[in-house]
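A single protein chain has been removed from this complex, and every other one stays in its place.
This part shows subunit A:
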Amino acid sequence: MGDHAPILQADSVSLRFGGIRALTDVSFSVRRGEVFSIIGPNGAGKTSMVNCVSGRYRPTEGRILFDGQDITRMRPSRRAALGIGRTFQNLALFGHMSVLDNIMVGRHHLLNSGFLRGMVYWIGGAQREELEHRREVEEIIDFLEIQHIRKAQAGTLSYGLRKRVELARAVALRPKLILLDEPMAGMNLEEKEDMARTILDLNEEWGMTILMIEHDMGVVMDISHRVMVLDFGRKLVEGEPEEVMAHPDVRRAYLGEEDATPAEAVPA
């Protein structure tokens, strides 16, 4: 856990698509250095919220502050340079590029050589820059244990590997805040454990603040410092995992309990 200054702050964010209200008056803040999870049933607006932060959507109302700066209407490409990285729920790799090139794309805003210097590779310093960044990219490749596929075409990889490459690409941005949209979807138990460890490492060793959407409640409760619950585009609660789990609204909305009667108490 870091200090308690918020790195990301959402002020009564609403998002409407015509008559559909995807988000209604959602406010929350993510503290620097924490693992913050958003949970909620399908269609609750979790991904919409993350899309507002990464810039894919613009909120209809409300403000989003990152590092004290208003980013509500900022172009997505500029947010990357500020230090927001993300992965996607449905994989979004550059399918025809090698894994290495995919991750090097993540370095885009850290590289300075434009197309002119790129074309004269050996003269303008583009080569030196490429090799320097290659070194750092290799560190990320080592960290995510994808050395064996670094030259493989990204589109040909298995699902689990593609998820790791996507994470590597987001990490290559050197983001202060990394948004993970269902990092463990479709994984088996062992892969989930690996991913959970990776996320904790990113948080503790690489110093990244994590904003995560995840359905696996076990993982969420284990690794999150704080949790927010969305339901029908509204915030139900925000707090430490234990208090969120104990909250009656959450039990009703998320776990599908009809009333306060504990499930165990129902006679078999």
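One rule holds in what follows: a contact is a pair of C-beta atoms (placed from the backbone, for glycine too) under 8 Å apart; a residue touches a chain by one contact, two chains touch by 3 or more; residues count from 1.
One rule holds in what follows: contacts and distances are computed from a predicted model.
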{"item": "Listed names \"FtsX-like permease family protein\", \"Cytochrome c oxidase subunit 4\", \"Amino acid/amide ABC transporter membrane protein 2, HAAT family\" or \"PaaI family thioesterase\", matching UniProt entry of the absent chain", "value": "\"Amino acid/amide ABC transporter membrane protein 2, HAAT family\""}
{"item": "Residue of A:R56, A:R73, A:H148 or A:R197 in touch with the missing chain, whole complex considered", "value": "A:R56"}
{"item": "Contacting the left-out chain in the complete assembly, out of A:L65, A:A152, A:L200 or A:M217", "value": "A:A152"}
{"item": "Absent-chain interface as seen on subunit A, which is shown", "value": "54-56, 75-81, 85-86, 88, 92-98, 101, 104-109, 111, 113-115, 117-121, 126-127, 130-131, 134-135, 138, 151-153, 169, 173"}
